[in-house]
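Here it is, the structure in full.
Rather than the whole complex, this shows some of its chains in their spots.
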Amino acid sequence: MNRLYKYSLPAAVGALGIFTLTSPALAQDAAKATMTMDAKYVFNTLLFLIGGFLVMWMAAGFAMLEAGLVRSKNVSMQCTKNISLFAIAGLMFWITGYNLMYEGVDGGFMGSFGPKAIPDPAKDAGDYSASSDWFFQMVFCATTASIVSGTLAERIKIWPFLIFTALLTGFIYPIQGSWEWGTGWLDKMGFSDFAGSTLVHSAGGWAALAGALILGARIGKYGKDGRVHPMPGSSMPLATLGTFILWLGWFGFNGASQLAMGTISDAASVSKIFVNTNMAAAAGVMVAITLTQVLYKKIDITMALNGALAGLVSITAEPLMPSVVQAIFIGGIGGAIVVFVVPLLDKLKIDDVVGAIPVHLVAGIWGTMIVPWSNSDASFGVQAIGVAAIGAFVFFSSSIIWLALKATIGIRPTAEEERLGLDAVEIGIEAYPEFSKGGSPV
Amino acid sequence: MKYIIAIIKPHRLDEVRSALSDAGIEGITVTEVKGHGRQKGHSEIYRGAEYQVNFLPKTKIEVAVDSALADKAVSAIKEAACTDKIGDGKIFVLALESATRIRTGETGKDAV
């Protein structure tokens, strides 16, 4: 489904009818005109704005989740990265992103260059406000960047990370996004990704994976004997808060991806999406806590949190069509993915600090591939092509950028700096500076 | 004078403090520490990987006393800290050469 919403003609004609009723026959037509165009415009715009601020809030969710899952000595860094990347995404998605993604793609591989024109409100006509649409699409772009930040935590220098973010949000994300939501070649082919399991979550996951491979694991994470040395995060309540924020924001993420709310069926669709989104998350939690209880005799709270998110990512490719039972199943598998992929990555010595790869990349693929189960317009073959094409493009282009950064300004602090913690090295202040400060004059 | 260092279970601190107080000892300094001994910690799971929590939370108390009070102090701590379970901790006694009260400059017995 592309993401440039167009009203269907009949509705528009009907709506028009309301102002021209001159004969009984036309009056019949008018009966279809169940809402004025203005009201529709406002409802659609409002959906973008509400959805937009909910997804914007997810930036805070990622910040808290990551702050909770890194060690104290890197928490200020993680917070700085998260607020900066949201700023960069906003700027870059305006400078090049939006138009690359949505302007004149027309079955092709990218749109046009140049900043998005934000219209004068007096001329911002159509079915919704173009500004509201920009805002809504922008926060999706920012989400992609947030995903990368968590995987690479605790061992990447800030400026190379921010440069990567600028390229990801200004170019990589919008180009692959144009293929589907910009009505590019994948959309023409029939690929289906309702709210971005692949376009947002897997894309972010691929960029993160490329970075993790090139950057390497944190010092000491994998012992010479092959043993994994867990490095527990600093604060489980912050990680929990972050997860709840993300869960909340996801109602905007999936719900507002309906892109319209000005008809009964659109409003009902948004509502059904809320239900399915919640069910998938709930199932993700339940599977994760049950599996960790069975496997490890204890519930792993970080898996429960990741389970919720994986459930959410899984349902994102198609939150509208599944029945509740399907949504529960789709989300539940997401929870299982987390429980099995997290240790698998450790076996492969891929160090993913917050579990973004299982949650966003793997569950994103799962969610995309299962779309045909509930949506008969989608086919497994085309879904696989989309997953592969976007995966290859994002992984490849990200790798080039990471390698270029590594070869030039360098992406990794020295071992001594990493041991000391990035807060002390690159950020003016540690996250909880009181103990280490020592020489307090008072 | 003696410098007594005791490692106890955190939840016995209150009892130990009162026992010392009953024995006429008011001055005491407390630190949160981690300990490893016969009681060895336990294994935890974090994100699918098991790891050893080698250290358990303990409380360290330090008391400087006049030599005459040392035995009384040691037994007060011993009785108040004992739960008869593994990990109850230990009491160490060191010789203390001198003590000074910062506020008054008093030294020796008067300072502890």
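Note that the chains take the letters A and B in the order they are written out, and that residue 1 is the start of every chain.
The rule we apply is simple: contacts are C-beta pairs under 8 Å (C-beta built on N, C-alpha and C of every residue); 3 or more make two chains touch, one makes a residue touch a chain.
Being a predicted model, the structure only gives us computed values, none of them experimental.
Please state how many copies of each chain type the whole complex in this structure file contains, using the displayed labels.
Formula for all protein chains in this file: A x3, B x3.
The rule is short, and it goes like this: only the chains that are shown with their structure count from here on.
Report the inter-chain centroid distance for chain A and chain B in whole angstrom, where each centroid is the mean of the CA atoms.
52
Inside the complex, what are the residues of chain A that reach chain B?
For chain A paired with chain B, touching residues are 228-230, 232, 292, 296, 298, 300, 302-303, 339, 342-343, 346, 355.
What part of chain B is in contact with chain A in the complex they form?
That would be residues 44-51 of chain B.
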